[in-house]
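Beneath this line is the structure, given in C-alpha coordinates, with notes to follow.
Shown here: the complex without one of its protein chains, the others still in place.
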Amino acid sequence: MLKLEDARRIIGAAELKAAEIGQPMNIAVADSGGNLIAHVRMDGAWIGSIDISIKKAYTSRAFDISTKDLAGESQSGGQFFGIHASNDGRIMIFAGGIPLKQDGQVVGAIGVSGGSGEQDHAVAEAGAAAL
Amino acid sequence: MLKLEDARRIIGAAELKAAEIGQPMNIAVADSGGNLIAHVRMDGAWIGSIDISIKKAYTSRAFDISTKDLAGESQSGGQFFGIHASNDGRIMIFAGGIPLKQDGQVVGAIGVSGGSGEQDHAVAEAGAAAL
Amino acid sequence: MLKLEDARRIIGAAELKAAEIGQPMNIAVADSGGNLIAHVRMDGAWIGSIDISIKKAYTSRAFDISTKDLAGESQSGGQFFGIHASNDGRIMIFAGGIPLKQDGQVVGAIGVSGGSGEQDHAVAEAGAAAL
Partner (left out) sequence: MLKLEDARRIIGAAELKAAEIGQPMNIAVADSGGNLIAHVRMDGAWIGSIDISIKKAYTSRAFDISTKDLAGESQSGGQFFGIHASNDGRIMIFAGGIPLKQDGQVVGAIGVSGGSGEQDHAVAEAGAAAL
(Lines give C-alpha, C1' and ligand atoms only; values in the text may rest on other atoms or scores of the structure.)
Protein backbone atom coordinates (compact mmCIF):
# COMPACT_ATOMS: atom_id res chain seq x y z
CA MET A 1 0.00 0.00 0.00
CA LEU A 2 1.39 3.38 -1.05
CA LYS A 3 1.95 5.86 1.74
CA LEU A 4 2.19 9.63 1.59
CA GLU A 5 5.95 9.44 2.04
CA ASP A 6 6.15 7.18 -1.03
CA ALA A 7 4.08 9.65 -3.02
CA ARG A 8 6.38 12.47 -1.93
CA ARG A 9 9.50 10.57 -2.95
CA ILE A 10 7.96 9.81 -6.35
CA ILE A 11 6.90 13.44 -6.85
CA GLY A 12 10.33 14.69 -5.77
CA ALA A 13 12.06 12.53 -8.38
CA ALA A 14 9.62 13.68 -11.03
CA GLU A 15 10.25 17.33 -10.14
CA LEU A 16 13.98 16.84 -10.52
CA LYS A 17 13.47 15.44 -14.00
CA ALA A 18 11.11 18.27 -14.94
CA ALA A 19 13.66 20.81 -13.74
CA GLU A 20 16.36 19.06 -15.76
CA ILE A 21 14.16 19.24 -18.88
CA GLY A 22 13.34 22.84 -18.05
CA GLN A 23 9.56 22.39 -18.26
CA PRO A 24 7.41 22.96 -15.13
CA MET A 25 4.86 20.20 -14.54
CA ASN A 26 1.81 19.13 -12.60
CA ILE A 27 2.49 15.81 -10.90
CA ALA A 28 -0.09 13.59 -9.19
CA VAL A 29 0.08 10.22 -7.43
CA ALA A 30 -2.95 7.97 -6.91
CA ASP A 31 -3.36 4.84 -4.78
CA SER A 32 -4.54 1.36 -5.77
CA GLY A 33 -8.17 2.54 -5.68
CA GLY A 34 -7.36 5.34 -8.13
CA ASN A 35 -7.78 7.94 -5.38
CA LEU A 36 -5.40 10.92 -5.15
CA ILE A 37 -2.64 10.79 -2.51
CA ALA A 38 -0.75 13.96 -3.45
CA HIS A 39 -0.44 16.57 -6.17
CA VAL A 40 1.94 19.45 -6.86
CA ARG A 41 1.96 22.16 -9.47
CA MET A 42 5.46 23.45 -10.07
CA ASP A 43 5.81 27.23 -10.37
CA GLY A 44 4.79 28.32 -13.85
CA ALA A 45 3.10 25.05 -14.83
CA TRP A 46 -0.21 25.23 -16.77
CA ILE A 47 -3.36 25.45 -14.66
CA GLY A 48 -5.21 23.34 -17.25
CA SER A 49 -2.83 20.53 -16.42
CA ILE A 50 -3.87 20.25 -12.76
CA ASP A 51 -6.92 18.23 -13.70
CA ILE A 52 -5.11 16.33 -16.47
CA SER A 53 -2.32 15.12 -14.18
CA ILE A 54 -4.82 13.83 -11.61
CA LYS A 55 -6.87 12.10 -14.31
CA LYS A 56 -3.82 10.57 -15.99
CA ALA A 57 -2.93 8.96 -12.66
CA TYR A 58 -6.51 7.69 -12.30
CA THR A 59 -6.56 6.34 -15.85
CA SER A 60 -3.27 4.46 -15.52
CA ARG A 61 -4.52 2.70 -12.41
CA ALA A 62 -8.01 2.18 -13.80
CA PHE A 63 -6.64 0.07 -16.65
CA ASP A 64 -3.16 -0.83 -15.34
CA ILE A 65 -1.55 0.67 -18.41
CA SER A 66 0.43 3.77 -19.33
CA THR A 67 -1.75 6.42 -20.93
CA LYS A 68 0.81 6.46 -23.76
CA ASP A 69 0.03 2.82 -24.55
CA LEU A 70 -3.70 3.36 -24.06
CA ALA A 71 -3.50 6.23 -26.53
CA GLY A 72 -2.42 3.87 -29.28
CA GLU A 73 -5.65 1.86 -28.99
CA SER A 74 -7.95 4.81 -28.44
CA GLN A 75 -7.64 6.78 -31.67
CA SER A 76 -10.39 6.74 -34.28
CA GLY A 77 -10.34 3.23 -35.75
CA GLY A 78 -8.69 1.69 -32.67
CA GLN A 79 -10.29 -1.02 -30.54
CA PHE A 80 -10.86 1.33 -27.58
CA PHE A 81 -11.92 4.47 -29.47
CA GLY A 82 -14.51 6.21 -27.32
CA ILE A 83 -13.02 5.11 -23.98
CA HIS A 84 -12.35 8.79 -23.16
CA ALA A 85 -16.12 9.24 -22.84
CA SER A 86 -16.33 6.69 -20.00
CA ASN A 87 -15.80 7.09 -16.26
CA ASP A 88 -17.52 10.47 -16.21
CA GLY A 89 -14.73 12.28 -17.99
CA ARG A 90 -11.87 10.96 -15.86
CA ILE A 91 -10.10 9.06 -18.68
CA MET A 92 -7.07 10.70 -20.34
CA ILE A 93 -5.76 9.05 -23.49
CA PHE A 94 -2.47 10.78 -24.07
CA ALA A 95 1.01 10.23 -22.64
CA GLY A 96 1.97 11.09 -19.05
CA GLY A 97 0.34 8.42 -16.84
CA ILE A 98 2.20 5.31 -15.68
CA PRO A 99 1.17 2.53 -13.27
CA LEU A 100 3.29 2.19 -10.11
CA LYS A 101 4.37 -1.36 -9.26
CA GLN A 102 5.67 -3.04 -6.15
CA ASP A 103 6.70 -6.71 -6.31
CA GLY A 104 5.05 -6.97 -9.73
CA GLN A 105 1.71 -5.68 -8.44
CA VAL A 106 0.13 -2.35 -9.46
CA VAL A 107 -0.22 -0.32 -6.26
CA GLY A 108 -1.15 3.04 -7.78
CA ALA A 109 -0.13 5.38 -10.56
CA ILE A 110 1.60 8.65 -11.38
CA GLY A 111 0.18 11.27 -13.74
CA VAL A 112 2.18 14.14 -15.23
CA SER A 113 1.05 17.05 -17.38
CA GLY A 114 2.71 20.28 -18.42
CA GLY A 115 4.72 19.75 -21.58
CA SER A 116 4.78 17.61 -24.70
CA GLY A 117 3.59 14.01 -24.48
CA GLU A 118 7.18 12.86 -24.64
CA GLN A 119 8.21 15.18 -21.81
CA ASP A 120 5.26 14.22 -19.63
CA HIS A 121 6.02 10.52 -20.10
CA ALA A 122 9.71 10.98 -19.32
CA VAL A 123 8.93 12.85 -16.11
CA ALA A 124 6.40 10.18 -15.09
CA GLU A 125 9.01 7.48 -15.71
CA ALA A 126 11.50 9.30 -13.50
CA GLY A 127 8.89 9.48 -10.77
CA ALA A 128 7.89 5.83 -11.11
CA ALA A 129 11.53 4.76 -10.90
CA ALA A 130 11.79 6.28 -7.42
CA LEU A 131 9.32 3.81 -5.89
CA MET B 1 -39.17 -9.44 -18.88
CA LEU B 2 -35.71 -10.21 -17.54
CA LYS B 3 -35.57 -11.23 -13.91
CA LEU B 4 -32.66 -11.10 -11.50
CA GLU B 5 -32.27 -14.85 -11.79
CA ASP B 6 -31.91 -14.48 -15.58
CA ALA B 7 -29.26 -11.81 -15.09
CA ARG B 8 -27.40 -14.10 -12.71
CA ARG B 9 -27.47 -17.02 -15.14
CA ILE B 10 -26.17 -14.75 -17.92
CA ILE B 11 -23.43 -13.35 -15.70
CA GLY B 12 -22.46 -16.83 -14.53
CA ALA B 13 -22.00 -18.03 -18.11
CA ALA B 14 -19.97 -14.93 -18.94
CA GLU B 15 -17.74 -15.49 -15.92
CA LEU B 16 -17.06 -19.07 -17.02
CA LYS B 17 -15.96 -17.80 -20.43
CA ALA B 18 -13.78 -15.09 -18.89
CA ALA B 19 -12.12 -17.66 -16.64
CA GLU B 20 -11.55 -19.91 -19.65
CA ILE B 21 -9.89 -17.01 -21.50
CA GLY B 22 -7.96 -16.15 -18.36
CA GLN B 23 -8.96 -12.48 -18.32
CA PRO B 24 -10.99 -11.15 -15.35
CA MET B 25 -13.94 -9.02 -16.45
CA ASN B 26 -16.63 -6.61 -15.36
CA ILE B 27 -20.03 -7.93 -16.44
CA ALA B 28 -23.31 -6.02 -16.37
CA VAL B 29 -26.88 -6.85 -17.38
CA ALA B 30 -29.52 -4.21 -18.11
CA ASP B 31 -33.27 -4.61 -18.59
CA SER B 32 -35.52 -3.43 -21.44
CA GLY B 33 -35.45 0.09 -20.00
CA GLY B 34 -31.64 0.08 -20.19
CA ASN B 35 -31.51 0.07 -16.39
CA LEU B 36 -28.98 -2.07 -14.51
CA ILE B 37 -30.20 -5.37 -13.04
CA ALA B 38 -26.86 -6.74 -11.85
CA HIS B 39 -23.12 -6.17 -12.09
CA VAL B 40 -20.06 -8.11 -10.98
CA ARG B 41 -16.37 -7.28 -11.04
CA MET B 42 -14.31 -10.44 -11.07
CA ASP B 43 -11.25 -10.42 -8.79
CA GLY B 44 -8.43 -8.53 -10.47
CA ALA B 45 -10.56 -6.90 -13.18
CA TRP B 46 -9.88 -3.26 -14.05
CA ILE B 47 -11.69 -0.66 -11.93
CA GLY B 48 -12.01 1.60 -14.96
CA SER B 49 -14.14 -1.11 -16.56
CA ILE B 50 -16.91 -1.01 -13.95
CA ASP B 51 -18.44 2.03 -15.56
CA ILE B 52 -17.71 0.81 -19.09
CA SER B 53 -19.47 -2.54 -18.64
CA ILE B 54 -22.60 -0.85 -17.29
CA LYS B 55 -22.60 1.68 -20.13
CA LYS B 56 -21.99 -0.95 -22.81
CA ALA B 57 -25.12 -2.72 -21.59
CA TYR B 58 -27.06 0.55 -21.66
CA THR B 59 -25.79 1.40 -25.14
CA SER B 60 -26.67 -2.00 -26.63
CA ARG B 61 -30.22 -1.70 -25.40
CA ALA B 62 -30.45 1.99 -26.23
CA PHE B 63 -29.90 1.26 -29.93
CA ASP B 64 -30.67 -2.50 -30.04
CA ILE B 65 -27.26 -3.18 -31.51
CA SER B 66 -23.96 -4.67 -30.37
CA THR B 67 -21.43 -2.00 -29.45
CA LYS B 68 -19.04 -3.75 -31.84
CA ASP B 69 -21.39 -3.02 -34.73
CA LEU B 70 -22.12 0.48 -33.47
CA ALA B 71 -18.36 1.08 -33.39
CA GLY B 72 -18.14 0.57 -37.12
CA GLU B 73 -20.42 3.53 -37.75
CA SER B 74 -19.06 5.75 -35.00
CA GLN B 75 -15.45 6.34 -35.99
CA SER B 76 -14.35 9.67 -37.39
CA GLY B 77 -15.94 9.90 -40.83
CA GLY B 78 -18.72 7.42 -40.00
CA GLN B 79 -22.42 8.25 -40.09
CA PHE B 80 -22.78 8.17 -36.29
CA PHE B 81 -19.48 9.83 -35.38
CA GLY B 82 -20.11 11.90 -32.24
CA ILE B 83 -22.78 9.62 -30.82
CA HIS B 84 -20.52 8.94 -27.80
CA ALA B 85 -21.14 12.52 -26.69
CA SER B 86 -24.88 11.92 -26.40
CA ASN B 87 -26.93 10.48 -23.53
CA ASP B 88 -24.87 12.32 -20.90
CA GLY B 89 -21.80 10.20 -21.51
CA ARG B 90 -23.54 6.80 -21.28
CA ILE B 91 -22.74 5.67 -24.84
CA MET B 92 -19.82 3.28 -25.37
CA ILE B 93 -18.76 2.68 -28.97
CA PHE B 94 -16.38 -0.23 -28.68
CA ALA B 95 -16.95 -3.99 -28.52
CA GLY B 96 -18.40 -5.76 -25.47
CA GLY B 97 -22.11 -4.89 -25.43
CA ILE B 98 -24.77 -7.19 -26.93
CA PRO B 99 -28.59 -6.99 -26.93
CA LEU B 100 -30.39 -9.84 -25.17
CA LYS B 101 -33.29 -11.37 -27.10
CA GLN B 102 -36.25 -13.52 -26.18
CA ASP B 103 -38.59 -14.74 -28.94
CA GLY B 104 -36.96 -12.30 -31.34
CA GLN B 105 -37.58 -9.34 -29.04
CA VAL B 106 -34.85 -7.30 -27.33
CA VAL B 107 -35.46 -7.60 -23.58
CA GLY B 108 -32.23 -6.09 -22.31
CA ALA B 109 -28.47 -6.19 -22.88
CA ILE B 110 -25.18 -7.44 -21.51
CA GLY B 111 -22.04 -5.31 -21.25
CA VAL B 112 -18.55 -6.69 -20.70
CA SER B 113 -15.26 -4.86 -20.14
CA GLY B 114 -11.85 -6.02 -18.95
CA GLY B 115 -9.82 -7.21 -21.90
CA SER B 116 -9.34 -6.59 -25.60
CA GLY B 117 -12.39 -5.74 -27.68
CA GLU B 118 -12.37 -9.26 -29.07
CA GLN B 119 -12.26 -10.82 -25.59
CA ASP B 120 -15.01 -8.56 -24.26
CA HIS B 121 -17.27 -9.43 -27.18
CA ALA B 122 -16.62 -13.18 -26.82
CA VAL B 123 -17.48 -13.09 -23.11
CA ALA B 124 -20.63 -11.06 -23.82
CA GLU B 125 -21.68 -13.64 -26.44
CA ALA B 126 -21.22 -16.47 -23.97
CA GLY B 127 -23.38 -14.58 -21.50
CA ALA B 128 -26.07 -13.79 -24.05
CA ALA B 129 -26.22 -17.44 -25.11
CA ALA B 130 -27.27 -18.42 -21.60
CA LEU B 131 -30.61 -16.60 -21.84
CA MET C 1 -9.21 -7.21 0.67
CA LEU C 2 -12.82 -7.96 -0.27
CA LYS C 3 -13.30 -10.54 -3.00
CA LEU C 4 -16.26 -11.08 -5.30
CA GLU C 5 -17.28 -14.12 -3.30
CA ASP C 6 -17.40 -11.95 -0.15
CA ALA C 7 -19.56 -9.42 -1.96
CA ARG C 8 -21.91 -12.18 -3.09
CA ARG C 9 -22.25 -13.57 0.42
CA ILE C 10 -23.01 -10.09 1.75
CA ILE C 11 -25.56 -9.42 -0.98
CA GLY C 12 -27.19 -12.82 -0.43
CA ALA C 13 -27.70 -12.11 3.26
CA ALA C 14 -29.12 -8.68 2.46
CA GLU C 15 -31.54 -10.19 -0.06
CA LEU C 16 -32.80 -12.64 2.54
CA LYS C 17 -33.52 -9.78 4.91
CA ALA C 18 -35.25 -7.77 2.19
CA ALA C 19 -37.44 -10.75 1.32
CA GLU C 20 -38.27 -11.17 5.01
CA ILE C 21 -39.32 -7.53 5.21
CA GLY C 22 -41.20 -7.92 1.93
CA GLN C 23 -39.55 -4.95 0.23
CA PRO C 24 -37.40 -5.50 -2.91
CA MET C 25 -34.08 -3.66 -2.79
CA ASN C 26 -31.05 -2.56 -4.76
CA ILE C 27 -27.90 -3.78 -3.02
CA ALA C 28 -24.33 -2.73 -3.83
CA VAL C 29 -20.93 -3.60 -2.37
CA ALA C 30 -17.83 -1.43 -2.84
CA ASP C 31 -14.17 -2.18 -2.05
CA SER C 32 -11.70 -0.20 0.09
CA GLY C 33 -11.15 2.26 -2.75
CA GLY C 34 -14.88 2.95 -2.93
CA ASN C 35 -15.12 1.11 -6.27
CA LEU C 36 -18.09 -1.18 -7.02
CA ILE C 37 -17.57 -4.94 -6.72
CA ALA C 38 -21.14 -6.10 -7.29
CA HIS C 39 -24.72 -4.85 -7.51
CA VAL C 40 -28.12 -6.51 -7.74
CA ARG C 41 -31.60 -5.13 -8.23
CA MET C 42 -34.20 -7.47 -6.84
CA ASP C 43 -37.30 -8.01 -9.01
CA GLY C 44 -39.65 -5.07 -8.55
CA ALA C 45 -37.16 -2.77 -6.85
CA TRP C 46 -37.10 0.92 -7.85
CA ILE C 47 -34.90 1.84 -10.81
CA GLY C 48 -34.09 5.17 -9.16
CA SER C 49 -32.46 3.22 -6.38
CA ILE C 50 -29.81 1.59 -8.59
CA ASP C 51 -27.69 4.72 -8.48
CA ILE C 52 -28.52 5.45 -4.85
CA SER C 53 -27.41 2.02 -3.61
CA ILE C 54 -24.07 2.32 -5.42
CA LYS C 55 -23.53 5.83 -4.08
CA LYS C 56 -24.48 4.89 -0.53
CA ALA C 57 -21.77 2.23 -0.62
CA TYR C 58 -19.29 4.78 -1.95
CA THR C 59 -20.24 7.34 0.69
CA SER C 60 -19.92 4.93 3.61
CA ARG C 61 -16.41 4.00 2.52
CA ALA C 62 -15.49 7.58 1.61
CA PHE C 63 -16.04 8.71 5.20
CA ASP C 64 -15.95 5.38 7.11
CA ILE C 65 -19.40 6.05 8.53
CA SER C 66 -22.94 4.82 8.02
CA THR C 67 -24.98 7.16 5.85
CA LYS C 68 -27.54 7.15 8.64
CA ASP C 69 -25.01 8.70 11.04
CA LEU C 70 -23.71 11.05 8.35
CA ALA C 71 -27.29 12.19 7.79
CA GLY C 72 -27.48 13.49 11.33
CA GLU C 73 -24.63 15.94 10.71
CA SER C 74 -25.63 16.92 7.18
CA GLN C 75 -29.00 18.59 7.65
CA SER C 76 -29.38 22.36 7.47
CA GLY C 77 -27.63 23.73 10.53
CA GLY C 78 -25.40 20.66 10.96
CA GLN C 79 -21.61 20.75 10.80
CA PHE C 80 -21.46 18.92 7.44
CA PHE C 81 -24.45 20.56 5.72
CA GLY C 82 -23.55 20.83 2.05
CA ILE C 83 -21.42 17.66 1.94
CA HIS C 84 -23.94 16.18 -0.53
CA ALA C 85 -22.67 18.68 -3.10
CA SER C 86 -19.12 17.26 -2.94
CA ASN C 87 -17.52 14.34 -4.76
CA ASP C 88 -19.33 15.15 -8.00
CA GLY C 89 -22.73 14.05 -6.77
CA ARG C 90 -21.65 10.69 -5.32
CA ILE C 91 -22.50 11.50 -1.68
CA MET C 92 -25.78 10.16 -0.27
CA ILE C 93 -26.82 11.49 3.13
CA PHE C 94 -29.67 9.23 4.12
CA ALA C 95 -29.79 5.79 5.72
CA GLY C 96 -28.78 2.59 3.91
CA GLY C 97 -24.97 2.66 3.65
CA ILE C 98 -22.71 0.89 6.18
CA PRO C 99 -18.92 0.40 6.25
CA LEU C 100 -17.72 -3.22 6.11
CA LYS C 101 -15.04 -4.12 8.64
CA GLN C 102 -12.53 -6.95 8.92
CA ASP C 103 -10.30 -7.13 12.02
CA GLY C 104 -11.42 -3.62 12.97
CA GLN C 105 -10.38 -2.18 9.60
CA VAL C 106 -12.80 -0.75 7.02
CA VAL C 107 -12.38 -2.87 3.87
CA GLY C 108 -15.36 -1.61 1.89
CA ALA C 109 -19.03 -0.79 2.29
CA ILE C 110 -22.56 -1.91 1.48
CA GLY C 111 -25.26 0.36 0.12
CA VAL C 112 -28.98 -0.47 0.09
CA SER C 113 -31.91 1.44 -1.41
CA GLY C 114 -35.50 0.48 -2.11
CA GLY C 115 -37.61 1.15 0.96
CA SER C 116 -37.82 3.45 3.94
CA GLY C 117 -34.59 4.63 5.55
CA GLU C 118 -35.19 2.25 8.40
CA GLN C 119 -35.70 -0.69 6.03
CA ASP C 120 -32.66 0.16 3.93
CA HIS C 121 -30.49 0.38 7.04
CA ALA C 122 -31.80 -2.93 8.42
CA VAL C 123 -31.07 -4.72 5.15
CA ALA C 124 -27.58 -3.19 5.00
CA GLU C 125 -26.92 -4.37 8.55
CA ALA C 126 -27.98 -7.90 7.66
CA GLY C 127 -25.60 -7.81 4.71
CA ALA C 128 -22.71 -6.40 6.73
CA ALA C 129 -23.18 -9.09 9.38
CA ALA C 130 -22.45 -11.77 6.76
CA LEU C 131 -18.84 -10.67 6.28
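First chain written, first letter: the chains are A, B and C, and each begins at residue 1.
The definition used in the following text is that contacts are C-beta pairs under 8 Å (C-beta built on N, C-alpha and C of every residue); 3 or more make two chains touch, one makes a residue touch a chain.
Since we're looking at a predicted model, the values are computed, not measured.
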item	value
Visible chains in contact with the missing one	A, C
Touching the absent chain when the full complex is considered, from A:Arg41, A:Lys56 or A:His84	A:Arg41
Where the unshown chain meets chain C, residue by residue	33-34, 59, 61-64, 76-77, 79-83, 85-89, 91
Touching residues (missing chain, whole complex) on chain A	3-4, 7-8, 33, 35-43, 47, 50
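In this text, only the chains that are shown with their structure count from here on.
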item	value
Geometric centre distance via CA averages, chain C-chain A, whole Å	31
Separation of mean Cα positions, chain B and chain A [Å, integer]	28
Approximate Å spacing (C-alpha centroids) for the pair chain B, chain C	25
Touching two or more other chains - residues of chain B	47
